[in-house]
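I am attaching a structure below and will ask some questions about it afterwards.
Omission of a single protein chain aside, the complex is shown with its protein chains in their original locations.
The chains carry the letters A and B, assigned in the order they are written, with residues numbered from 1 in each.
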Amino acid sequence: MLSQRILDYTDRQIRWLFSAPALLVMLGLFAYPMFRLIWTGFTDEVLSSEGKIEFIGVANYVRAFSEDPHFLRSIWLTLYFAVGSTLGQLTLGLGLALFLNRQFKGEATFRMLLMFPIIATPVAMSLVWSMLMNPMMGHLNYYLSLLGLPGSLWAADTSTVLPSLIMIELWHWVPMTMLVLLAGLKSLPKEPFEAATVDGASRFQMFVNITLPLLQPYVFLLLLLRLVHGLKVFDKIFVISGGGPNRASETLNIMIYEQAFGATNFGYASALGSFLLLIILLISIGLFRFRQRKWSY
Amino acid sequence: MSQVKIDKVCKKFGDFEAVKNFSLEIQDGEFIVLVGPSGCGKTTLLRMVAGLETVTSGEIFIDEAQITHMPPKKRDIAMVFQNYALYPHMNVYKNLAFALKLRKMPKPEIKETVKKTADLLGIGDFLNRFPNQLSGGQKQRVALGRAIVRQPKVFLFDEPLSNLDAKLRGSMRAEILDIHQRLNNTSIYVTHDQLEAMTMGTRIIIMKDGAIQQNGTPQEIYNNPVNKFVAGFIGSPAMNVMSCTIKEETGNLMAVNKGMNLTIPAEKTTGLTSYIDQDVYLGLRPEHISDLAGNATKADNSTFKAFVRLVEPLGSEQLIHLEAEDQRFIARIDPRSHITYGETLDFQAQMASATFFDGKTEERIV
Partner (left out) sequence: MMADQTIQKINRLLFYAILIFIVTVFFFPFMWVAFTAFQDAVNAGAVPPDLLAPPTLDNFRQVFEEGGFISCMINSTIVVALTLTANLIVSLPAAYVIARNRQNWMMFLILFMQMAPWITLLLPWYIIFKKLGLYDTYIGLVLSNLTFMIPFTIWLMLGFFEDVPVEVEEAAWLDGCSHLGTFVRIVVPLVKGGIITITTLGFMFCWNIFLFPLVLSGYGTKTLPVFVYGFMDDNQLDFGPLAAASLLTMLPVIIFVLINQKYFRQGIAFGGGK
């Protein structure tokens, strides 16, 4: 009788029972570490230090903004990479989606093949790309020479390393933006297009006046999502260039990693991390506002 | 063998009172219909009986046992939902068997019970189909079967027929009544369709804004509506309600407004004498207004002139939409009368069947 009452009680409080595990994991592995990160950003903690961590106020931030010339440069490199690859993904993805928005033989096979870059392990593919981009033995320079073009140093040169990385990022993610936009295109209502055809609009006019405005929520959402993703890219850069040559591709993510696990400046790395987190938080708020306004979820 | 007693039940959503001080006793085997306009709290009341909604205050009993705060699974109540709510991932057999399985009934017995129920409802051939392979009517039968199969103490129906087309609705109505007569389960049936209420209920409860307006048999409610709301809600087309003033002329009471001047027969005057020179509502059912076509007796004190706005021939009768000065109303008239749009004719009101409501409280006077 008593055990039955306990069972009944638990069953009524089920929502707490149900959310507790997820809540605990996220508190322990997200909330507390975030707090810890921000706190560490105000200390001089180093990886090997035993017990003598001191609170040093905003010294780490002062150091970043006024004493470490590479910090501002790495912000620039991060933005360069993130914005460049986001714009590239959207324009190429949209172009391909428009081009493929029809029915054709072999559609299924085509889509399957295009999924490969998204699925394949990024570290493995980065390795493959670094071999393809090898200035001496790589295939890319060989194909350029077939076209009568001079070879490039790709990731081995300070001026070409970021464009090369962006190129790989595009290879990796354009198929995805394309699939998303294609799904968006296919879900657009038919009526406006039919009405415009009746009104005698040209293809281009239809694109500018109907397709783009209708597709705009998808594009904008994707833009923000890809931008945030671009600000977080680590694997590719770390494997292919390691931030080099001469720190020319050392974005914030790489810099934080190097400061923390290479130079063991944990306090300083945490300050940089807090800064990155703040930027992402601001974009998230924007994204959330937009999502609430335009979309039901 | 179950009675239901609902005692002074209230339900608040925040500040909004959806059900107000609602009391009702339902006898064993009764088929009660709850009817009222959309949003009047019918579903809320039903869900409180089922245990799907908490009760703010008041008590609910089944067979003397207090169930107000009991979880739904223990109440032994079955509910048929408007959108069927079948388990989409189970075939018809499993849908019916689910509750029995939970009660740990032995397998052969489950099989037999399900088979019997399915045959009763004529869904024996669909036992292996999934809900998305059934038509609306078939789904509704399965939903009904799921309720019947476990022989609950009380059946609840929440507008079970409103997703069906008109013809199917008619036949399902008869079927539900037929089943009720065979099994004789205590049932509460919610609808906002007054026709459904009139044809199905042994007793009808009319609700408005969370409170009971009238509780009675269909005939009682039709003939003696307690107030203007009930009068306007029941009947199709509804009772015509016109505002007018009571006057006294040469010893007779008259109902007077701009377009009419009708004598009130003596047997109706008792309650009305205190209303002389006051505003009241005069209610006349459409069948209590007739044309003078066949009648030799010309204009007496119960006729009035009206303009014909629209003629709806329905075959066995015709509905004439009339306008007399500002008042609009409908008359149900013999199809043999030739009445056409645009005419202005004399009509007769059968004042002996008229109903009067207080001008302020809208309660029935006589």
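For this structure, a couple of remarks:
One rule holds for everything that comes next: a contact is a pair of C-beta atoms (placed from the backbone, for glycine too) under 8 Å apart; a residue touches a chain by one contact, two chains touch by 3 or more.
In this text, all values refer to a predicted model and were calculated from it rather than measured experimentally.
Note that the undisplayed chain, when the full complex is considered, contacts A, B. Interface note: of A:59, A:83, A:98 or A:132, the residue touching the hidden chain in the full complex is A:132.
Contact with the chain not shown here comes from a single listed residue; of B:42, B:150 or B:364, that residue is B:150. Across the interface with the omitted chain, chain A contributes residues 7, 11-12, 14-15, 17-19, 21-23, 25-26, 29-30, 32-34, 36-37, 40, 96, 99, 104, 106, 110-125, 127-132, 134, 137-139, 141-142, 171, 173-176, 179-180, 183, 221-222, 225-226, 228-229, 231-232, 234-235, 238-239, 253, 256-257, 260-261, 266, 269-270, 273-274, 276-277, 280-281, 283-285, 287-288, 291-292, 297. Although one chain is hidden here, its contacts on chain B can still be listed: residues 50-52, 71-73, 75, 77-79, 81, 83, 85-89, 98-99, 102-103, 146, 150.
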